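Only one protein chain is missing from this complex, and each of the others stays in its spot.
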Amino acid sequence: MELYTRIKESFDKQKFMHHIGAKLESVEEGKVSISIENKGQLSQQEGFMHAGATTTIADSAAGYAALTMMPEDREVVSVEFKVNLLRPAAGTKFMANAWVVKPGRQLTVVEAEVVDLDSGKLVAKFQGTMFSVSSGEAE
Amino acid sequence: MELYTRIKESFDKQKFMHHIGAKLESVEEGKVSISIENKGQLSQQEGFMHAGATTTIADSAAGYAALTMMPEDREVVSVEFKVNLLRPAAGTKFMANAWVVKPGRQLTVVEAEVVDLDSGKLVAKFQGTMFSVSSGEAE
Amino acid sequence: MELYTRIKESFDKQKFMHHIGAKLESVEEGKVSISIENKGQLSQQEGFMHAGATTTIADSAAGYAALTMMPEDREVVSVEFKVNLLRPAAGTKFMANAWVVKPGRQLTVVEAEVVDLDSGKLVAKFQGTMFSVSSGEAE
Partner (left out) sequence: MELYTRIKESFDKQKFMHHIGAKLESVEEGKVSISIENKGQLSQQEGFMHAGATTTIADSAAGYAALTMMPEDREVVSVEFKVNLLRPAAGTKFMANAWVVKPGRQLTVVEAEVVDLDSGKLVAKFQGTMFSVSSGEAE
């Protein structure tokens, strides 16, 4: 299956991506980008995008970057990740760009950055581990 | 101001908490719990709650646990956090329980766990750093 | 093999533990403690124990806590970990206490704390993931 199509099919099953308004922007081997627009629904108490929303698109992009390097019958789950929030996510549109640092049969190490498209500045840096599972299996 | 009221006022300003259906469950000095119900809108591709939603309530609970130990004129922002996803978040209702490990004038170290209330099992463990800012100021 | 003996044999092969003067203090199923004395050789520029030394004993204790819950023919390697340094490690003797949060066939999630035995205060909190490998195999 074509790589974009494969990731898009899995992405479309993620109701949480739909719920927060995230869009799959691009897919290459080892690299995935996801965008999100904050129309207010994603804000924390000061009006900036919530760290949880920032992290969510970084995690999804990172997971799919890992999945592009796994065999077709696999799905991906997050083992763990760490995020540094670099400045307030003050803009209205953001892009999470993720890439694979080290692919592996079971564990894939990934990174992602989240950019505020209004200012062009980095708002978050993400580093984590993804696990390859059979579709339908988890753990 | 009474501690619960103070945290509730900030929580209610977090539109993202409302958007995902999170509820502030309890507030004590250094301890905050937030619950969430997955009616499908929070799911990833396999039907389990998305790691991003799990992380979001852990982060909010952890931030508010830190805020309970800061002076009344302060607000809290997340500096960084790390989450281990322990098993699929297969249930329908979850509770994030957060506590302060080390309070500080500027930096507060926090932990949180997320429990699947259907099974009683831990689905995530969170460790992070919160920063005290003046209300209205950030970074 | 008796649990303490099994862990001690692996610990004694860790030349780095010997080099920094670490001692295996106690071993139970899912729990391991390692102590270290800072006679100056472990200091950073201000005279406190270096974050790297603090992390090293937390990591070793955490790895061995995981190993106590793996079959006898397995060895353990660190996949990843995260440490929060809570205050200067000003004392002369420290204890890392580690415990298993979630055992698994392949991945085990662990936590550890490092206590300054002079003051009784916590100097570090550790959370990480260990991987079970065949003895002699790695990755």
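Chains here go by letter, A, B and C, matching the order in which they are written, and residues are numbered from 1 within each.
Here is the rule we go by: a contact is a pair of C-beta atoms (placed from the backbone, for glycine too) under 8 Å apart; a residue touches a chain by one contact, two chains touch by 3 or more.
The model shown is predicted, which means the values in this text are computed figures rather than measured ones.
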Residue among C:14, C:92 or C:106 touching the omitted chain: C:14
Touch residues of subunit C, complete complex, unshown partner: 10-11, 13-17, 19-20, 40-46, 48-53, 55-57, 59-60, 75, 77-85, 87-88, 136, 138-139
Contact footprint on subunit B, counting only the chain that is left out: 79-80, 82, 104, 106-107, 109, 129, 131, 139
Hidden partner interface residues of subunit A, rising order: 82, 84, 86-87, 101-102, 109, 111, 122, 125, 127, 129
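Note that only the chains that are shown with their structure count from here on.
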Distance-maximising chain from subunit B - centres being C-alpha averages: C
Subunit A and subunit B, separation of their C-alpha mean positions in angstrom: 20
Shared-contact residues (touching 2 or more other chains) in subunit A: 79-80, 82, 139
